[in-house]
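Removed from the display is one protein chain of the complex; every other protein chain stays in position.
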Amino acid sequence: MMAIRAGVYGASGYAGGELVALLNKHPAARLVFATSGSQLGKAVPESDLQFIAHEDARPQNVEAVFLALPHGASAGIARAALEEGAKVIDLSADFRMNSEAAWREWYGTAHQQPDLLPVPYGLPEINRAQLHGTALVAVPGCYPTTTLLGLYPLLLAKALAPGLPIVVDAKSGASGAGRTPTSMTHLPELYANLVPYKTGRSHRHVGEIEQELHKLDDDIGPVLFTPHLLPIDRGLLASITVTLAPEFNAAESQALYEETFDTEPMVRVLPAGDQATIAHVARRDGCVISLVPVLDRWLQITSVTDNLRKGAASQAVQNFNLMFGLTETAGLTPES
Amino acid sequence: MMAIRAGVYGASGYAGGELVALLNKHPAARLVFATSGSQLGKAVPESDLQFIAHEDARPQNVEAVFLALPHGASAGIARAALEEGAKVIDLSADFRMNSEAAWREWYGTAHQQPDLLPVPYGLPEINRAQLHGTALVAVPGCYPTTTLLGLYPLLLAKALAPGLPIVVDAKSGASGAGRTPTSMTHLPELYANLVPYKTGRSHRHVGEIEQELHKLDDDIGPVLFTPHLLPIDRGLLASITVTLAPEFNAAESQALYEETFDTEPMVRVLPAGDQATIAHVARRDGCVISLVPVLDRWLQITSVTDNLRKGAASQAVQNFNLMFGLTETAGLTPES
Amino acid sequence: MMAIRAGVYGASGYAGGELVALLNKHPAARLVFATSGSQLGKAVPESDLQFIAHEDARPQNVEAVFLALPHGASAGIARAALEEGAKVIDLSADFRMNSEAAWREWYGTAHQQPDLLPVPYGLPEINRAQLHGTALVAVPGCYPTTTLLGLYPLLLAKALAPGLPIVVDAKSGASGAGRTPTSMTHLPELYANLVPYKTGRSHRHVGEIEQELHKLDDDIGPVLFTPHLLPIDRGLLASITVTLAPEFNAAESQALYEETFDTEPMVRVLPAGDQATIAHVARRDGCVISLVPVLDRWLQITSVTDNLRKGAASQAVQNFNLMFGLTETAGLTPES
Partner (left out) sequence: MMAIRAGVYGASGYAGGELVALLNKHPAARLVFATSGSQLGKAVPESDLQFIAHEDARPQNVEAVFLALPHGASAGIARAALEEGAKVIDLSADFRMNSEAAWREWYGTAHQQPDLLPVPYGLPEINRAQLHGTALVAVPGCYPTTTLLGLYPLLLAKALAPGLPIVVDAKSGASGAGRTPTSMTHLPELYANLVPYKTGRSHRHVGEIEQELHKLDDDIGPVLFTPHLLPIDRGLLASITVTLAPEFNAAESQALYEETFDTEPMVRVLPAGDQATIAHVARRDGCVISLVPVLDRWLQITSVTDNLRKGAASQAVQNFNLMFGLTETAGLTPES
């Protein structure tokens, strides 16, 4: 089999670096170029390539383009690559909102390529049908991936109490904030600390989470989201607390989740009584979920991912596999 | 002024050690003995004393006895000390539940000194009137202190929606688990990890939290409590999410909290827009709170303490001060 | 090709766990059993096996036996396995000393299988000739591996000043202390700390280091060894300072090291000016070395490994490959 030629934009960031590592060991992909704004001319790790400038990349030479760029920097490159005939896997936020209005609401600017919207949302466990063979995919953020997988079975089963809030208390390792040094991620500031940030509904990922939830159940209440920065390098744990619909008993959840994810290779539901932790997923490609029913009416869900893997690069590869008709887990280590 | 003579049982544990350090610098206390099961004969840090066995301590020689012992080990020593005329500040759980039935429900055993119940619950900000001059006090645990202070103004104002759950997502440093090495606190296991434990309503502190909440407002819903072990040494952060009563708007919360805690020296409410973090309270004696109103009807509260200080030793000293008619903050550093 | 059947004793410890993971992905090995004293009956991670008791293992069913047991527990099992015809890769200290006298000097007890001594010392970069096809190998400890590789080119070139001390300041992650919780590795004790231990020449690895150094150059001075416990989970960094022989200038070192390790797949010498750190080797299979010449006569060497990989499990696999005539790096990721 001929390997699919791929290029990565933004390959020296944390997500881009993970992506390069995954593509290097992917059985059906070959990395052809890797761009970087800051590492020009340096060797790409575990590769014979050197980082090149974004503008020196030639998307016409590849079948697949991965965009691991800041939001706002992706949309134009995506269009150009599509026009050259490449398929595009965008890890930025640029195509995650389904309409220009929604983009404007959450990002506060005009969208650069509104005619491309809506774009399939690249969460295969929920949205697989739209991803087979598609030319452009918007890979979800780390918080949405972890949260949406943690809630999906309840939404499918219409098991959430209408109108009541979904409380998502999420904690992320500092690599989620990217490679650029800031005061917030300066080790003496974050060490031995725990820092809630963009609380309430101010984190932009809330828009993406609610957009996808509403596609499944339009009666749900608001997402109350509290992200925290953990004093560790990677991993993401979401503690989700929901009120269940009267006709659904919390004790039924375990079976519901196990059944829903039974055939999903990248999601593992722990046996009742086991508790998901970040160690379950660090440097792994999937999502792990555990459940605690509370007093019949409530459910506590713990959903964990590696923010740079299932929350970014591994999910991008999973999408790539679907877009090119490969085995969905090619180049990845299944969770189950 | 004559210093009040004090003894500490369990002085080589983490809370006991903090207590010894606080008493050593207290202007009106003098440490007379310090017991330890494991450090017999060794020097008590920053003191001329040596650790003695519990049974060699002479409560009759002191006016105040602090008990920093595991639950079950305190009650008998407390009674004996009371009979010798000493006042007793118990940092264990032994006297926190108000009835033998409640004790049995949460701890699964018969209470050893049921006739001493109920005992004043030593959270001065809520319960100060009962603490002045009393002879025995049950110092709250670290999770209840942080949670109850975070909720108190809303309860006072009857601002919580009746029957709806109070979601408490709490994260504690590993010193909260005590000095005994375990697999859970073994550095290679906890490093770079985050570990939810005793989720749902299985942590015994839930009993104590609900008992005290119900004294203030009997219409509240259940506490849904998710404690996590952080990969750091100390500090406790509780993210609390509540639904407000219809007649109360979330925007009113900031003023309510500021007013409620205005004269409290050991509690600081951050200005609107500031976010409490563990760094605000590490190695400090008080509690810091910040608020985020969400869509009028919900409130996200962040309440932080040092689990060994306001969550244990500093609060014990605050109680001691009240019991002996001293300035409430003697030996402590006020937060405001 | 038929896979070589292998069994692992002590498979639930940290080194044993890494070994299981490496064997699971090894192209020419198949894990047949895994023993554990503490995890009996539980599932072996990423495998269909369950942990069995040491005494229930059947070495006669395998071609290779890996022993990841505490020292003293290996020697007898090794002999039994040899007698059943299996080759034995021992990760414990039991066969590292070349004579019973040396064993007694450093371990203070009689050796249990003295007639098996001396056993080839499994550091392929120094000792490869002895390892091809051999039936029993003593895999070096993590400190000796890192130190000996850091010094090897100088010894080969007789470049060390005779009689002058070799100063080894080594720092290890806490997994090096094993999986059993202790006060020293209790997170609240080690967090934010750095702990020298077994300083001077009291660490048993000094015996093994000097034994191997003297085989290469009998004129060297003593090893002054200061191990430290780092507040991290894994990785080992040795800072080695040596005085060079008068006829050798420090500026020649870079070329000497590059030449010596030129064909070694598991050792990488960094370009002059680059500095080795633990991040270079964490979760990797090899050793990375960097050099700083100082004032012509002295050399500072930094040698880093992952203590559980090149310092234990990966090196065991490298030996296994040599013993069975496989490609030396089968199942491993080469450093260069």
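A, B and C label the chains in the order they appear, each numbered from 1.
Keep this in mind: contacts are C-beta pairs under 8 Å (C-beta built on N, C-alpha and C of every residue); 3 or more make two chains touch, one makes a residue touch a chain.
What you are looking at is a predicted structure, and each value in this text was computed from that prediction instead of being measured.
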item	value
Given C:A53, C:A101 or C:A279, the one touching the chain that is not displayed	C:A279
Contact partner of the left-out chain, one of A:A174, A:L194, A:M266 or A:A313	A:A174
Missing-chain contacts mapped onto subunit A	14, 173-175, 179, 181-183, 185-188, 190-192, 231-234
On subunit C, residues whose C-beta touches the chain left out of the figure	164-165, 167, 169, 171, 173, 189, 191-197, 199-201, 222, 224, 226, 228, 230-235, 237, 239, 241, 243, 275-279, 282, 292-295, 298, 300, 302
Interface residues of subunit B (partner: the chain not displayed)	191-192, 283
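The definition used in the following text is that only the chains that are shown with their structure count from here on.
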item	value
Centroid distance [mean C-alpha coordinates] between subunit C and subunit A, Å	39
In subunit B, residues with contacts to at least two other chains	173, 191-192, 231-234
